[in-house]
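One structure below.
Showing just some of the chains, left in place.
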Amino acid sequence: MQKRENRTFKVRVYYEDVDLGGIVYHSKYLNFCERARSEIFFSQQKSPVADEYHFVVKHIDANFLASGKFEDLLEVHTEMVQKKRASLTLHQSVYDTSDQEKLFEMSLQLVCMRVDRIAPIPAGMLDVFA
Amino acid sequence: MQKRENRTFKVRVYYEDVDLGGIVYHSKYLNFCERARSEIFFSQQKSPVADEYHFVVKHIDANFLASGKFEDLLEVHTEMVQKKRASLTLHQSVYDTSDQEKLFEMSLQLVCMRVDRIAPIPAGMLDVFA
C-alpha cells in the first residue's frame, strides 16, 4: 500500500446541507468528497470525464465521527492509497477547520470505465491523484 | 388562457428536504413539481426525454405561502394553462394533505428543445399535459 499525495479542499456548510437537527445530512459528506476529487482534476486543467473515460464509485467504507454544522467551514483531505490497472483506492477525510476535529473519513474504491465497460486507467487520469 | 387537466402527485418530506428550521428548503418545491411533471409522462408510458426532444425551464413565478415540515405528506397539482408552438405554461401547486393548506404555487414556462435548439413540441409530448 503506497501513500501518495495529500490534497485539501474547503467546503462551506450551507442551509441545503443540514437537516432539522442543524447538522450535515449524512450523505452530503460523500458529495463533499466528490467535489474535492473533481477539483483535483480541475486544478491540473484536466477533467474527470475525458475521451469516454470516467470513474465510478465501487465501494465505500465510511465512519461518521462527529457532526458538521450550519456555517462550518470544512476541509476535505484526499490521498491515494492504492492503484491497480483499472481501479484506485483513495482515503478521504473531512475536518472542521475551526478546531481540526475529524468529522468523517472514508476509504473509497473507484473503477475506471470507458463508456460502459471497465477499462485500464489511462495514464493522464492516473497521474491526477498521484 | 385555456385550463386543461388537473393532476395530482404525492410527495413525502424526508430529512434531506428540510433545513435546520425543520421546514422544507425553498428550492425543493421546484424539485417536487418536476417529479410531478415526470410522473405525468410515466403514467402515460411516455418519457420526458424522447427522440432528442426534451423540455427546459424558461421562467418561474413562485409564491411560498406556508411551510412544509418533516414527515408531511404533500400533494402536487399540475394543470396546463397555455400552449404555444414551442412552449407550455403550467400552473403547479403544492398542498399539505393533512389539512389541504396550500404551501406553494408557481407558474412555469417550459420550452421544447431538440438537442440544443428550440423546436416545435412534437404531438406526442404536447398531449401529455392536455
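In this document, chain identifiers A and B correspond to the written order of the chains, with residue numbering beginning at 1 in each.
Rule of thumb we're sticking to: contacts are C-beta pairs under 8 Å (C-beta built on N, C-alpha and C of every residue); 3 or more make two chains touch, one makes a residue touch a chain.
Given the structure is predicted, the values throughout are model-derived calculations rather than measurements.
Undergrad: Once every copy is counted, not just the 2 shown, what does the total come to?
TA: The complex in this structure file totals 4 copies.
Operating definition for what follows: only the chains that are shown with their structure count from here on.
Undergrad: Using CA atoms for the superposition, what rotation angle relates chain A to chain B, in steps of 5 degrees?
TA: 180
Undergrad: Compute the distance, rounded to whole Å, between the mean C-alpha positions of chain A and chain B.
TA: 33
Undergrad: Show which residues of chain A lie in contact with chain B when the two form their complex.
TA: Within the complex, chain A touches chain B at residues 15-16, 18-22, 25, 27, 70.
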